[in-house]
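The complex appears here without one of its protein chains, the remainder shown in place.
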Amino acid sequence: MSDALTAVLDWVAVLCLLAGAMLSFVASVGLIRFPDLLSRMHTAAKPQVLGLLLVLVGIGLRLLPEETGIFTVGTLAVVGLFQVITVPVAAHIAARVGYRTGRIDEDLLVADELFDRLESEDRATGTRRYRASE
Amino acid sequence: MTRPPATRPERVQALRRRLGKVQIPIALGMTVVWMLLFDGFRLREESLGLLVLGFGVSVLIMVVFPLPPVSEGFRFHPWQFLRLLVYFFVQMVQSSFQVTWQTFTPGPVLSSVIAVRMRTDSELMLVCTSIALSVIPGSVVVEVGQPEHVLYIHHLGTRDEAGTERARRDTWRLEERIVRALGTRVDIAKLEAAETVGTESA
Partner (left out) sequence: MNVLWIAIAVLLGAAALLSMARMLMGPSILDRALSLDVLVASALTGIGAYAALNRDPTVLPVLLVLSLVGFVGSISVSKFVARRHEDALRERDEPVPAPNTEGGDAA
């Protein structure tokens, strides 16, 4: 592989990694800045998927000139696959529990179409599972 | 040796029933992951052994932990799948920028929980749509209304009625991309029927 091509790949790789690091940084700023759990979850989702994918591309580009073994490329693909599969599961469960335990700032909600459903369900079954904190 | 001989055929039958539940395509997918984990695609002497062993382990896992089959099945449309991928990545980058912008602009960031009714009945499409929604920043699936396939989505940065409507339409567009890429003919027909009804009523 020619030196010029390697240099270009290196630059692209560094930019990818820089973008990934920036996403991580923005996510942590968002953690501090947003007032309730569900808003924070949105910023947390960024470095977990898009950031990691960028980093994986960066690693791949840096490792390409080194050795052409498919091992690294395959491993990177598997890492991306696992992350894309596992992150939504955790996000959904945390969001669901967060909503039900009232970890959501109602003053910032424009619309809440789930509230009515849960309330009518609770009235039907005679229980109250919803927003115990209030 | 100590077990009474009468239970033998039952056991064989149970084993056979479990083996019948093994879904070959999924086992093959797991084998590919196994090969990737063990560097099996670089051709060496032990590659074939890795392949056989990986397939064996996949089948064993599916016998020990049987899962219900992927319900209605799916159909793979390569061209549409490519379009889905492009759409997905564009959405991901775009909403990353959006959330970043919202993070650094002062003032409260409004959000909303909206109910979006899926237009197809397939469980697989529902799962794919909610995975995609969770991965895209700015939307999280809070609750799934089971019998009638409604997704309750927490959406960041919807300031008013128009914002929630836009979020709803985005979700439907995502669903449409997914169904066109992976749905069976029935799903696509249902989607198109729902779409014509929607435009007539609107």
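Labels for the chains are A and B, by order of writing; each one numbers its residues from 1.
As a convention for this text, a contact is a pair of C-beta atoms (placed from the backbone, for glycine too) under 8 Å apart; a residue touches a chain by one contact, two chains touch by 3 or more.
Owing to the predicted nature of the structure, the values given are computational and were not obtained by experimental measurement.
Across the entire complex, contacts from the unshown chain go to A. Within chain A, the residues in touch with the undisplayed chain are 10-11, 13-15, 17-18, 20-22, 24-25, 27-29, 31-32, 37, 40-41, 44, 47-48, 51-52, 55-56, 58-59, 62-63, 66-67, 71-72, 75-76, 78-80, 82-83, 86-87, 89-90, 93-94, 96-98, 100-101, 103, 127-129, 132.
The criterion applied here is as follows: only the chains that are shown with their structure count from here on.
Work out the mean CA point of chain A and of chain B, and you get 16 Å between them. For chain A in complex with chain B, the touching residues are 23, 26, 29-30, 33-35, 38-39, 41-43, 45-46, 49-50, 69-71, 74-75, 77-78, 81, 84-85, 87-88, 91-92, 95-96, 99, 104, 107-115, 117. Those residues of chain B lying in contact with chain A across their complex are 33, 35-37, 39, 41-42, 92-93, 96, 99-100, 103-104, 108-115, 130-131, 133-143, 145, 152, 154, 156, 158-161, 163-164.
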